[in-house]
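I have a structure I would like to understand better, so I am pasting it below and will then ask my questions one at a time.
Here the complex is missing one protein chain, while the rest keep their positions.
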Amino acid sequence: MKGWFEWAYRDMLSFFPENVSTFGAQLDGLFSFVYWISVLIFLLTYFLLIAFIIKYRAQPNRKSYHFHGSNIVEFTWTILPTFLFVGIGLFSEDAWTKTKYQMKVPKPDVEVDVMAYQFGWQIRYPGPDGIFGKKDRNQMSKMNLFGLDSNDVNGKDDIIIENAQLHLPINKNVVVNLSTADVLHSFFLPNFRVKQDALPGKWIKVWFNGTKAGKYEIACAELCGSNHYAMRGEIFMYSQQDYDKWLDGKNKTMLELQQKMKAEQEAATAATTSDSTATTQGS
Amino acid sequence: MSGLSLSHEPVSGVAHGKLAMWAFLASEIMFFSGFFGAFIVLRNSNLDVFSASAAELNKWLALVNTIVLIGSSLTMALSILQLQKGNVKLFRLFMGLTILCGLIFLVVKTVEYSGKFHHVLDEHEIMHLRNGVPPNPDALLPGINPSTNVFFAFYFLMTGFHAIHVIAGLIPMVFMFVKSFTKGGYNHPVKVESLGLYWHFVDLVWIFLFPILYLIFPAH
Amino acid sequence: MASTHQHDDAHDHQKDYIKVIMWLLIFTALTVAAALDWIPASWGDYGNKLHIGIGLLIAFAKAAMVVYIFMHIKFDQKFIRLFIGIPLFLFSVMVFAFTALESFY
Partner (left out) sequence: MSATSAVANNHHDVHSHSHDHHGHDHHELSFIQKYIFSTDHKVIARQFMFSALFFLFVGGFFALLIRWQLAYPGKAIPIIGNLLPATWVTDGVVQASFYTQLLTMHGSVMIFLVIIPLAVGMFGNFCIPLMLGTDDMALPKLNMFSFWLMPPAAMITMGGFWFPDGMAAAGWTSYPPLAVINGPGQTCWLIGVFLIGFSSIMGGVNYITTILNKRTPGMTLFRMPLTVWALFITAMLIVLGTPVLAAALSMQFFDQFLGSSFFIPDNLVTTKKFVGGGQAVLFQHLFWFYSHPAVYIMILTPMGIVSDVLATFARKPLYGYKAMIFALMAIAFLGFIVWGHHMFQSGMNPLLGTTFMLSTIVIAVPSAIKIFNWLGTIWRGNIHFTAASMNALAFIATFIIGGLSGVFMASAPIDIYIHDTYFIVAHIHYVLFGGALFGIFAGIYYWFPKMFGKMLNENMGRKHFYWSFIFFNLTFFPMHILGVGGHMRRIYDPYIYDFLKPFQPMNEFITIAAGLLGFSQLILVVNILWTIKFGKKAPDNPWNANTLEWSAPTPPPHGNFTEDIRVYRGPYEYSMPGAKEDYAPQTKQDIPSEVEGEIVDESMFKAH
């Protein structure tokens, strides 16, 4: 009950969650641009509506003005809004091309793969060698969502994070290759003003550039089943040093794991031909 | 109150039934547009599968059906003419022929479908038609069926809905045909005309289905 | 429920119909012939496109005849053409947007 009316006297724009990406400000600016235009139109139309309702309410000995309208007036109020609205459209264009055009995605400083599934996110880093292993759609399965090609050595050291935690450096152009293993999901980073549906069978590039270190949330914004609401992930933004530290830690465990695996494999070579697991997990 | 004339003569000059049929056909065009639009998109992204699968279809049965259906369009048009002229005997004849053609079409279609359902995919076909994915043993229908690949999904979808349209057209035709033998006879030229429009439309759909499903995938 | 629009001369129509059916059969034969393997394989993709182009062109020609003569568009009130024109327009909008699905970016 206490918090109920707090919002009643706050400006709508103040409810945006904190913006921590480079283009976020432009998008928010666009929102408030349209917002203020709307407020103006709202005030104008409501003023007229209310004024007319009061002024022209029924009075016994008044007769309405018999008038069918005028073409000049109609023309004016067709043309003016057209300019205004087309203006909004053209004004929006820049932000749209910048954020979504695949060919305008900036050169990545950091590139990660994100695979959505019912109900979570898997994240893949290229690992110590800095190269992503090849993906083979035919090898996709519940155990191998990315469909890593088991014959590709570059894939052996890829870091796969299964608990939906994304770790990234700030002030770097991050490119996320987004896809999904099953149904549609939508990769939503409220604080970064990023939203993109994930399509099965297609990799879509999503980019952003975070400006502030901290922990933020990843949400799924496309209905994907009963646990849609629970597809929560976390995104940790680090300074470059902290990020390197985190990444080195990951890479080291990957290398160790690889060596251990190799040793085990050599030991068991003669006995059975066991399937070499392409991926290991980390977190 | 029978002196009133509130049920006016058609203002647009086109009889109610016919106008309604045209509106309905506009709707039908959009219905098949949905399929054709989807077909174009998925064909472009699955060219190999589409041409491999089209080769499995039986062109010649389809050709027979094309001719049968075109013929039925002619007899339909003629039966309308005859009824308008009041020549009931010839109306009956042409209507009977139309029904016959419709039935032949359906029989050929059944032969074609059952051929598909009895066709068991071999290794080679599984490679080409299904990208190596083995058919789903739990599929509702045996043999080649909508789950075989996208092409056959379209094949069954489009020819299936077309066949349903044929059946839907045959029902009132049989009714009119039978009615024309009763004592009262049958004398509603506008209804026959509207049905004729529908029947020509069904023919029209086939005119497009024939090339896009059976023909325009060259062998090489 | 009587049609106010009378068809003046029934006999003429009969002739039209026979003419149309002949053309329809000829075009059917043509379209089957065109689908045979006569384009040299060396033409590659252009050969395919030619195949499709011819097939569709013939189909449209046949469709036009059915609509014009059998369906009486030629003889009926002009506004009835809208019932075909508008859907065709919408279809082309649809196909345009759908086929832009993949390209560009």
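We just call them A, B and C in the order they show up, numbering each chain from 1.
Methods note: contacts are C-beta pairs under 8 Å (C-beta built on N, C-alpha and C of every residue); 3 or more make two chains touch, one makes a residue touch a chain.
Just so we're clear, the structure is a prediction, and the values are computed from it rather than from any experiment.
*Asks:* Of the chains you can see, which ones touch the chain that is left out?
*Replies:* Across the whole assembly, the hidden chain touches A, B, C.
*Asks:* Which of these, A:Leu27, A:Val114, A:Ile160 or A:Ile235, touches the one chain of the complex that we don't see?
*Replies:* A:Leu27
*Asks:* With respect to the chain omitted from the figure, which of B:Gly37, B:Gly102 or B:Pro211 is a touching residue?
*Replies:* Looking across B:Gly37, B:Gly102 or B:Pro211, the contact with the absent chain belongs to B:Gly37.
*Asks:* List the residues of chain C that touch the chain left out of this view.
*Replies:* Output for chain C: 77, 79, 86-87, 90, 93-94, 97-98, 100-105.
*Asks:* Go through chain B and note every residue touching the omitted chain.
*Replies:* Residues of chain B in touch with the missing chain: 1-2, 4-8, 10-14, 16-17, 19-20, 23-24, 26-28, 30-35, 37-38, 41-42, 45-46, 49, 130-131, 133, 136, 139-141, 145-150, 152-154, 156-157, 161.
*Asks:* By the contact definition given up top, give the residues of chain A that touch the hidden chain.
*Replies:* Against the missing chain, chain A presents residues 1-4, 6-7, 12-13, 15-17, 26-27, 30-31, 34-35, 38, 41-42, 45-46, 48-49, 52-53, 56-59, 62-69, 73-74, 77-78, 81-82, 85-86, 88-89, 92-93, 95-97, 99-102, 117, 137-138, 140-142, 145, 147, 181-184, 186, 188, 190-191, 193-202, 204, 217, 219-230, 232.
By definition in this document, only the chains that are shown with their structure count from here on.
*Asks:* Approximately how many whole Å separate the CA-defined centres of chain A and chain B?
*Replies:* 46
*Asks:* For chain B and chain C, let me know how many angstrom lie between their CA-based centres, rounded off.
*Replies:* 16
*Asks:* Find every residue in chain B that makes contact with two or more other chains and list them.
*Replies:* In chain B, no residue touches at least two other chains, as defined above.
*Asks:* Provide the list of chain A residues touching at least two other chains, using ranges where the numbers run on.
*Replies:* none
*Asks:* Going by the contact rule set out above, which residues of chain C touch chain B in the complex?
*Replies:* Residue positions touching the partner: 1-5, 7, 10, 13-14, 17-18, 20-21, 24-25, 28, 31-32, 34-35, 37, 39, 41, 47-48, 51-52, 55-56, 58-59, 62-63, 66-67, 70-71, 76-77, 79-80, 83-84, 86-88, 90-91, 94-95, 98-99, 101-102.
*Asks:* Chain C touches which residues of chain B in the complex?
*Replies:* The contact residues of chain B facing chain C are 9-10, 12-18, 22-23, 25-26, 29-30, 33-34, 36-38, 40-41, 44-45, 59, 63, 66-67, 70-71, 73-74, 76-78, 81, 84-85, 188-190, 193, 196-197, 200-201, 203-204, 207-208, 210-212, 214-220.
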